[in-house]
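Structure, as structure tokens:
Heads up, one of the protein chains got dropped from this complex, but the rest are sitting where they should.
A and B are the chain letters, set down in written order, and residue numbers restart from 1 in every chain.
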Amino acid sequence: MSGEHHKELGFFRKYVFSVDHKVIGIQYGITALCFLFFGFCLIMMIRWQLAYPGEPMPLIGGLLERLMGAKWAEEFMPGGRMTPDFYNALGAMHGTIMIFLGVVPLLVGAFGNYVMPLQIGAPDMAFPKINMASYWCFAAGGVIMLSSFLVPGGAANSGWTSYPPLSAIAQPPAAGWPILFSGQTLWLVGMVALITSSLLGSVNFIVTIIQLRVKGLTMFRLPFFVWAQFVTSFLLLLAFPPLEAAGVLQLMDRVAGTSFFLPEGLVVSGQVAMVQGREIAGGGNPLLWQHLFWFLAHPEVYVLILPAMGIVAEIIANNTRKPLWGYRALVYSTVFLGFMSFIVWAHHMFMTGMGTSISAFFATTTMIISIPSVIILTALIISLYNGAIRFTTPMLFALAFLPMFAIGGLTGLPLGLPVSDIPLHDTYYVIGHFHYVVAPGTILAIFGGIYYWFPKITGRKMNDTLGRLHFVFTFICMNVVFMPMFFQGLAGVSRRLFDQTQYSWGAAVQGWTITSSWGAWMLGVAQIFFFINFFWSIWGGKKVSNNPWEATTIEWSAPSPPPHGNFATEPVVYRGPYEYSVPGMSKDFFPQTAVTEA
Amino acid sequence: MSSELLPYTVKPHPVTGVYSGKLGVWLFLASEVMLFGAFFSAYILLKVGAPLEGPAHWPLHSERHMSWMIGGFNTLVLIISSVTMVMAWVSLKSGNFGKARMLLGATVALAVLFLVIKITMEYIPHWRDGLTTNTSNFWGIYYTMTGLHGVHILGGIVVISYFIGPGSKLWHENPEYYTNRIECTGLYWHFVDLVWIFLFPTLYLMS
Partner (left out) sequence: MYRNLLRMLILVIGGCALMAIVSPAMAQDATAPSFDVEITGTYGPFLPPDVSTTGHQSDLLINTLHWFMGVLFVGWGIFFVYCLVKFRQRPGHKADPKPVKAKVSKYAEIVVAVFEAALLVGLSIPVWAEVKEGFPTEEENPQHVRVVAEQFAWNFHYPGPDGVFGRAGPQFIDMASNILGIDPDDEHGADDIVSGELHVVAGRPVIADVTSKDVIHSFSIPVLRLKQDVIPGMRIPVWFNTKDDSAGNYEVACAQLCGNNHYSMRALMVIHATQSDVDAWLESAKPEEFDEDEFD
């Protein structure tokens, strides 16, 4: 089934509109890394305003004025000072970009696309053209999101959660501009494109994993990474449509004059609320949006973490030179997590006036869902026991993931119990909590994955010295950024404040805010190691064999980089994914595809 | 592009018993169920929470100016189109491409008829009567849900037309593959009908 006798393709078909899962994976990866960097730049600007409220931004302020023009600067950053509206836009877009355009496309679009078919021995994804369509929907969604910075009024500024009525009445389109050209509306249109992309991708992933596993590769011989992708795809498939529905409803509220999320009698600045110049009928319910939104957005949290756990599991098994501890427990926990993640959403809404019984229900499901997370983390840590741990660059990132995810997970407990959530809800404690999960957690795992699979993608290894420097500085800076947020949150500082020193408790912990900001900027500087390493290694990295890490899973039996069609002959699988250090063998790894020890 | 097909594109997988396309369509339909499920949930929540009086109230059945005759006729149109779709697939199974093509044509014609009736006999007169998306949330969700359903019908028309026209080449190259694709299209089409069968009583009959 290999595609070796394909005819030569032109440049566009080969690199731009490719249907090869590896090219699409790389496209996803590069695009998403750019978005990740862009989203990070937004937050570095925000950190200036937080640390030094109201002071003109050095360097960047002038640079942006040059770049975007005086008219833009006048509207958003007069004199290099950020306006509150622009601050809110940066915040909303940072969240949206990091989640929907950075992390998820990297984990699923890039790693999933590139690695998963190789790990199951498939020649490609089940539907290559749909795969391509998925990427281009994602790219279109990204362009729409970015373009919203250029319309009058700027990008969406009602938070990444876009709670109506604020989001419904915010940013009416400027005079002379078409109705769709306002930040919040473009945000909604962009989200619909991104959701479509995710749906196409998830159907493809599930079908590929079910149908295209090579001979001998039973479900319980799948690498844990593939399981993680499998469960993630189900989450994307079933959780995203309600947000699509919510997006369409809010779009109708914004452009067609409906009032699905708008109750009667809204009065904005003393005027009866108008949307698009029309009086609204009212009769809607703002909480409807929150239910539909969080019905997606809680499973989305597991979309952000499960594939990261998958990457970490692969790296840990490979670098401890022993099988993962409790493989089946890991798989069952992951499936259970996926299932449970659909019935915890309202723990984001404890403060909306919830009675005892409903809050008790969601608190209980939340406590239950913490158990499989504990099991997964424990299994990964116990996997280290009795190993022969190699401190390779990817392993450093994978190891750092464990305590970071532990902090992120544990700090979720006070937020999951409604009573302790009262003082902490919507404070920096929440920000610290989920950033520990997705930034020092998922993003470290992503870096680990890049260092780990780079030799498969390019045939060259990334430089170890630069990699280690990158690791150490990234690890330290991330903690400097996020640890202070727990203290800010305990002190009572709300999130999304343009200037927290307005409040006594905010002023009291301003020192921590400044520390956190410096951490963020240093974190930005530390990424220079990665940039240099990444681009230099593509052309100048050390050439390595097809299996430089001496790994067992199937992707390492393909050439590096794998040709179109992946495998010269269809592989056959004889054993489980992590047969390391099998007693009596001369080598300490036994590939899944090897017939005997050769 | 590889001239060879991926495994199980045409023949069913020995273990799962389906070819990849069919599994894909079923998964896609699962997500569509979640999509329309969210809309129906929103409908219920909006209806329950609607004010009892005033301009934004939920219109009574008698106030809706909606003829169950037109809706019922359209339901019939869609059900017949589902039947012609199945018959097209059966004809392909027995190798009769000409008949299948004719039946596919009938399906498209019925789908177009549905949309024409919907637009000319319902949307336009309603809008002229001042019953717009702005009137109340009933009308808002009515236009949103039937509109979204209409978009699905339109998508079906495009896909079926493709298989009547340029896509029919595939029949001569690989009849089984073509038949599978028609089967997948049929599954989608039945789903679209099914959505209407839920929409019709919800919007036209219930008070």
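The rule is simple: a residue touches a chain if its C-beta (ideal position, glycine included) is under 8 Å from a C-beta of that chain, and two chains touch if they have at least 3 such contacts.
Every value quoted in this text rests on a predicted model; they were computed, and no experiment measured them.
Chemist: Which chains here would be touched by the one that got left out?
Modeler: Those shown chains that the absent chain touches are A.
Chemist: Considering the whole complex, which of A:Phe38, A:Phe295, A:Trp512 or A:Phe530 touches the chain not shown?
Modeler: If we include the chain that is not displayed, A:Trp512 is the one touching it.
Chemist: So one chain is hidden, and I want to know which residue out of A:Thr218, A:Thr364 or A:Ser545 touches that hidden chain in the complete assembly.
Modeler: Residue touching the chain left out of view: A:Thr364.
Chemist: Have a look at A:Phe17, A:Trp136 or A:Tyr503 and name the one touching the chain we're not showing.
Modeler: Residue touching the chain left out of view: A:Tyr503.
Chemist: Which residue among A:Pro403, A:Gly524 or A:Pro563 touches the omitted chain?
Modeler: Going through A:Pro403, A:Gly524 or A:Pro563 one by one, A:Pro403 is the residue touching the chain not shown.
Chemist: So one chain is hidden, and I want to know which residue out of A:Phe434, A:Tyr451 or A:Phe487 touches that hidden chain in the complete assembly.
Modeler: In the complete complex, the chain left out is touched by residue A:Phe487.
Chemist: Which chain A residues touch the hidden chain?
Modeler: Those residues of chain A that touch the unshown chain are 83-85, 88, 157-159, 163, 165-166, 169-170, 263-270, 272-273, 282, 284-287, 320-323, 325-326, 351-356, 359-360, 363-364, 367, 370-371, 374-375, 377-379, 381-382, 384-391, 396, 399, 402-403, 406-407, 410-411, 413-414, 417-420, 422-427, 468, 472-473, 475-476, 479-480, 484, 487-488, 490-492, 494, 496-512, 514-515, 518-519, 579-583, 588.
Please note the rule applied: only the chains that are shown with their structure count from here on.
Chemist: Rounded to a whole Å, what is the gap between the Cα centroids of chain A and chain B?
Modeler: Roughly 34 Å, centre to centre.
Chemist: Enumerate the contact residues on chain A facing chain B in the complex.
Modeler: Residues 1, 3, 5-6, 9, 13, 19, 122-124, 126-128, 130, 199, 202-204, 206-207, 210-212, 237-242, 244-246, 248-249, 252, 256-260, 264, 278, 280-285, 288, 291-292, 295, 564-565 of chain A touch chain B in their complex.
Chemist: Which residues of chain B touch chain A once you look at their complex with the stated criterion?
Modeler: Going by the criterion above, the answer is residues 1-4, 6-9, 13, 16, 20-21, 23-24, 27-28, 30-32, 34-35, 37-39, 41-42, 45-46, 49-51, 54-58, 132-137, 140-141, 143-144, 148.
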